[in-house]
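Only one protein chain is missing from this complex, and each of the others stays in its spot.
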Amino acid sequence: MTKKKIGVYVCHCGGNISDYVDIEKVKEAVKDEANVYLLKNTLFACSDSSQKEMVADIQTNELDAIVVASCSPKLHVPTFRGVAQRAGMNPYNYVQVNIREQGSWAHSDNPKGATEKAILLVKAGIARAAESEALTSSKIPAANVVAVIGAGVGGMRSAIALADMGTEVYLIEKEKNVGGHVANFGSLFTTDKMGYELSANLLSEVKKRENIKLFTNAEIVEKKGSIGNFDIQVKVDNDVLPLHVGAFVVNTGFDSYQPQQGEYGFGEQTNVITLPEFKKLIDNSSERLIFNGKAIKKVAYIYCVGSRQNDEGDNKYCSRYCCTAAIHASVQVNKKFKDVTNLHFNRGIRTYGKQELLYEESSKNGDIYLQFSLDSIPEITQKGGKTFVKVKDILSAGKEVETEADLVVLVTGMVPRENSKLASQLKIPVGRDNFFNEIHMKLRPVETVIDGVLIAGTCQSPKNILETMNSSMAAAAKINSVLTKGEMTLDPTLAKINPSQCTWCGKCAEACPFDAIIQTEFDGRIVAKINEANCKGCGMCTPVCPTDAIDLAGFTNAQIEGMIDALAE
Amino acid sequence: MEATNNDSMNRSNAGTTDYDVLVIGAGIAGEESALKLADMGFKVLLIEKEPSIGGKMILLSKVFPTLDCAACITTPKVSETARHPNITILTLAEAESIVKEENNLFSVTFKKHPRYVVENDCTGCQECETVCPMVVKDQFQFNLVARKAIYIPFNIANPRVALIDIENCTLCGACEQKCPSNCIDFTQKEELVNIKVKSVIVATGFKLFDPISIERYGYGRYKNVITSMQMERELAPTRPFNSVLRPSDGKVPDKIAYIFCTGSRDHTVGNPICSQVCCMYSTKQAQLLMGALPMADISLYYINIRAFGKGFNEFYMQAKDMGANYVKGKIGSISEKENGNLILRYEDIVTGKVTEKEHDLVVLSVGLLANHEITKVFKNEKLELDALKYIKQPDLLQSPATTSIKGVFVAGTATSPMDIPDTIMSAGAAASETSGYLNQWS
Amino acid sequence: MATINPEFGKELKKYGAFDFNACYNCGTCTSVCSLSTEENSFPREMVRCSAVGDEDAIKESLKPWLCYYCGECTTSCPREAKPGELMMSLRRYLTAAYDWTGLSGLLYKSLPVSIIAFISVAIGVIWYSASQQFEVEKIMHIGHYFEMFAIAGVFAVILLPNLIRMWYFVILKPKVKVPFKSYITSLGELFVHMFTQKRSLGCDDNQVRWFEHFILVIGYLSLLFTTVFLDWFSATNLLVIILGYVESAIIFIVTVDFVSGRIKKNKEVSKNSQPSDWFFVIWLLLMGLTAFLVRLFIDLKILEYNFWMYLFHWIVLAQWALLIVPFGKWTHFLYRSFAMYMEKLKA
Amino acid sequence: MASNGQPKILVFSTEKISDPALDLAGLLKKHYPFTIYTISVPCSSCIKPRWIMRAFDKGFSGVFIAADGTDCSYGESCGEKTSQVVTTTHQLMRDKGLKPSQLKMAAICSVCAEPVVKHLTGFMKELEKMQS
Partner (left out) sequence: MEKKIRTVNILKETRKVSEHVNEERKKYIQIRKTLREALKEESKSIPQLAVDTNLPLPDVTYYLMTLLKFGEVAVDGIDDMDEYYFYKLIK
């Protein structure tokens, strides 16, 4: 152990600490500890005057480390790290000891015990400070360039948002055309806009911006690197383009659920179609709603097709947008055509939020709603060339009701798009519902565990257009805030591998949730190495190492064991 | 050039702005927008009319569908916001007027209410609370218990410092005598502050529906009819009671009812839309209650279950599997028995019959309402509202965060009811839009 | 199994129903209704049957008659679907459905037809009086007989067959088994409800409405008795004369209140008046008023010079007896009490 | 062993979640034995078995891991990995003749002041019993 000059400050916190903890006793007990060069008590360590005094102490005595025994680190670690920095000391040579929340207050019933505990805690703090290392935050250059994957309306919106914030964008679309599903939509709910208009508007905005490069018929074929510095190969038509990007926004959208052969007569009866097909029919018909040459007077909508399935189906989730989409279609039908009756066979209408107004509008139009449960789904039968739908209606106390229908519309949900290649290239985790998974639904809803790979729109979960736009822009804001400075500061509290001890078993790489452990060569051997850009400093890799070759900065064996020894006294 | 303008004095310092962005409201939407913009390097002023930032979420128990503890999720964000070098936070501050000037700057006047405690000196030791002789209903525990006239709003408040409720203060001065850091200052006065900003984000959130207007439910008259927010507090780790108890007599309830759509989807109270979160928070509370009170029966009276988000339907099915009793039918009326129990009358839609059930605690799943007072603050240009009194989003699908005023953006539940993930996304969108706007500026 | 019939809803709208499609089946209406019980839960079931178009279920149901329209369901309805008004419309619809002549439906659905019918009756009375040279004595005598025969005829030809049809829809067609003895033992129910409307006391709104209604019915029935059997207009007995005055005064005072309520629309029940409702209350009012005046004119001995007064009274009376009683709203008096009777039979 | 002969417990808490719970316990004056000492780490899954063994070697009677559980900001796998650490350490403890019950783990949320105090006082009682 190298000899260090440590300054120790014990705070009274008014009387919050000193009323229970005998400060003098604490001082007396620790004054002879190794490395203690200076020992003071202070009424309020956090006060301005105390801070100034500390700066002066550090500078005049050339202290190597300081320990402040006061309140919870949650409150004042940044304060005293600031003190250290102002005095020219490395902020990581500062140790805070909590003798208030976990000292005087927790043991206000036992001042003697509180004092005894405070002594050991301060000693442990001193031991930790003695082993503390100066850490410097390293900076890595980061390309303020983002590859947005998928040029549906969400992807285009991400690209525009990023470009407006000053980030360069490569917008990569697998298909020949942009706009995804929405480009083929007519009227969109809760606005008076058309889907194709929205898509065209966005495309013209994309084209207006010089810092967006749009590639269609394009696909990522190779990816290397980490956040700030990814190198990718993009195949555009038949050429392969090397690009350097700082991050990805994955906005690959959804697929419409395709009913199985025979599901509600789909594929067997010609007048059973899906909602997307029906929407096209509405858009393409004028004056009269004609299907297969026959005028349609009664439309039966069957909800939750491919969503909210029971144990036999894959999709347990609710597809969120379909209730509103189907009702919106029925309202369009009423607006556009005379004398068409809409019959909604649903499992409980989920027009959440303002979308409720659409449900109300449709009801007032005279649409009829019938509710069923999964254990008794509507039966579709053919009698004499006519189609009949029969159901036990929950809303009519379980009475069986039947209607003739000219057209049966299956309200199909969203399923995750088949994207396993991209998922494995970018290492995007997939949730139980097979959609891409965010790292935390509320804290970090657009980030994945892989730094620099963000997700937005319906590849994450079913969403309507508004929600897709919000998440697309949120992803743009998040990644721009990381890349905008052109460099990234890495927190120095990272895992460190001692290569001479490492024998590469791969256990650490397996334990790391952030893909931060890579292989490298050392002395002709393969060993593990921390990719600092990805490391979050959680330390999950440290206990799994069979040769104990990994330490977490700030929590090294020496520091923790020093503390344990001190506390065990 | 309009050189003859006589306000050239103002104009001369028009180039100097105090902040790039003013964010009004420091709930999770305001915090998230502020953080993202601050991370991008913009200078942000975040003002909050309450004494603590964190909005409504910081007061919740756990959050659906992950059952994360709400405090665990908000407090890191709260402290990150509080600590960010590019963010200045003012609590107890209310915007008074916002005028858009010809140079596109916004001249903002806000009122800073006195705390009567010097914020930087208070250590949060709560010594003052022990000597204060006056109690008032604790608004942060939704009136289930009392607080003192000098008080720290709640344990995880940020800033965690005391304030004096001067309306209820007896001016005895005991706190001032007791305070170890001498931070109490009765001479503080209300201040009006004028600043200039380049852009504004409105993140003023929502109002909770007050069920007192639905007389049939007896809220306010029947002690054991409480709101879901009160139950939220009863379930929170920093709860007002030692356990989940009913307010009439401190009994551990064993037949609890939830009444969905209280104040939502209801024209009679003027709110025809669905509040988007009540089904799920009630389902969450049901799960938590089944954990806390294993013997209790929980019945949830609903119209439709809106379990639409990621993992929501699965969460709802899980609650059913755990034994939550979902009953289709809205409660028509409640009557109180002598022992404080409540009789609920409803039509069981499945059977089509009027039914009466007795419960010993009733929770009203109250909805969200628009909080539109902020529009009054905008003086020369109109911040438009939609038909439901939420902030209007003129370009809903293409630029959801823009408003009727250029340079003013909107985030979170100020636009519509929404859950926490949607709020965070909406706040991100507002940050993105604001950043794009500010980049054009230079 | 019922067949969904969207057309039925459109038909109902002609009887005054509106917005009931807005219902999202929360059941608030049923649970706030103080008359709704576990055995007889309404109005949502009726709203539902109307939306789905289950005509048979409605014809078979007595529930529309069990509702006394306090309006609580409508004011509490979160979707503004006006269940109370739907129940009112169903009563009109059922009145038409029970009526074998089909005239009720015609009059309910078409205001022009109603007006033509009223004018025709008026012309008939005037034409007849003209043919009698407007001779007061003679015409009053005939008027008295007309009254007696109209009552008997309308009852025998229209109302009785209609009641039998009601019984057919409610009991016979759905094959409800009723022991014969019940028909007799339940009669008490019929008369109690016919003369007291006891059930409406269960409504939450107030007792004043019941009381008004009660004295109106009593006033009306006793005036009928006084004019027909005691021959009030020719009576010399002071007691009978005073009785008639009191009764007619009661009728027009109460109906003035009813009419002004419908004008002011201050209660839910009076917010959505249909022509049939107006005809009913106004004609009642006119009957009370004109009867009072006719007798007054007699007592003042000025009727002879003011024959128009009696003519006017007779026109009102004829329209009442030939249109409103058999085909109009008057029938609710019978159907409501028979509904309670049949309800008892079914139990 | 502390001066009063009470068993000593070493608590590993996590900086963002369970340590705040202990802070809150103090704030709420929820008392627990003073011979409970805390070392705070970023995530409970970074605790090395050798540290725990060191604590036993040096005289601690019990070690308590206040884990993050599902709230952990480093991802869902935290709980599982922390359990792995406990399993590994249990093996080492058995080899040394220590009882597995001397090492405890529980998920503690950031405001779980009451539960954590309950856990710790309960653990202390168990250890006292074990000693006597």
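Think of it as A, B, C and D in the order they're written, each chain with its own count starting at 1.
In this section, contacts are C-beta pairs under 8 Å (C-beta built on N, C-alpha and C of every residue); 3 or more make two chains touch, one makes a residue touch a chain.
Worth saying up front: this structure is predicted, and the values here are computed from it rather than measured.
Trainee: In the full assembly, spell out which visible chains the left-out chain is touching.
Mentor: B
Trainee: Just to verify: which one of B:L67, B:A82, B:V99 or B:V252 makes contact with the chain not shown?
Mentor: Residue touching the chain left out of view: B:V252.
Trainee: Can you say which of B:V135, B:I212, B:M322 or B:A387 touches the chain missing from this structure?
Mentor: That would be B:V135, which touches the missing chain.
Trainee: Using the touch definition from the top, which of B:V145, B:A292, B:V350 or B:L385 touches the missing chain?
Mentor: Checking each option in B:V145, B:A292, B:V350 or B:L385, the one touching the absent chain turns out to be B:V145.
Trainee: Of the residues B:Q139, B:N182 or B:N380, I need the one that contacts the missing chain.
Mentor: Going through B:Q139, B:N182 or B:N380 one by one, B:N182 is the residue touching the chain not shown.
Trainee: Suppose we count only contacts with the excluded chain; which residues of chain B make the list?
Mentor: Touching the chain left out of view, chain B contributes residues 129-130, 133-136, 144-146, 166-173, 176-177, 182, 184-187, 223, 240-243, 245, 247-252, 295, 340.
Note that in this section only the chains that are shown with their structure count from here on.
Trainee: Nearest whole angstrom, what separates the Cα centre of chain A from the Cα centre of chain D?
Mentor: Averaging C-alpha atoms per chain gives centres 30 Å apart.
Trainee: Taking the mean of the C-alpha atoms as each chain's centre, how many Å separate chain B from chain D?
Mentor: Each chain's C-alpha centroid was found; their separation is 35 Å.
Trainee: Let me have the rounded angstrom distance from the C-alpha centre of chain A over to the C-alpha centre of chain C, please.
Mentor: Inter-chain centre distance comes to 67 Å.
Trainee: Note the residues in chain A that touch 2 or more other chains, in rising order.
Mentor: Residue numbers touching two or more other chains: 74, 349, 360, 395-397, 440, 443.
Trainee: Going through chain B residue by residue, note those that touch at least 2 other chains and give them in order.
Mentor: Counting only residues that touch two or more other chains, chain B contributes 66, 68, 73, 76, 265, 304, 349, 352.
Trainee: In the complex formed with chain B, which residues of chain A make contact?
Mentor: 13-16, 44, 46, 71, 74, 78, 157, 161, 164-166, 188, 190-191, 193, 198, 201-202, 308, 316-318, 320, 348-357, 360, 394-398, 431-433, 435, 440-443, 445-446, 460-462, 465-467, 469-478, 480-482, 484-485
Trainee: Spell out the part of chain B that touches chain D in their complex, as residue ranges.
Mentor: These residues of chain B touch chain D: 66-69, 71-73, 75-76, 155-156, 236-238.
Trainee: Residue numbers of chain A touching chain C in their complex, please.
Mentor: Touch residues, chain A against chain C: 298, 341, 343, 349, 359-360, 363-371, 390, 393, 395-397, 399-403.
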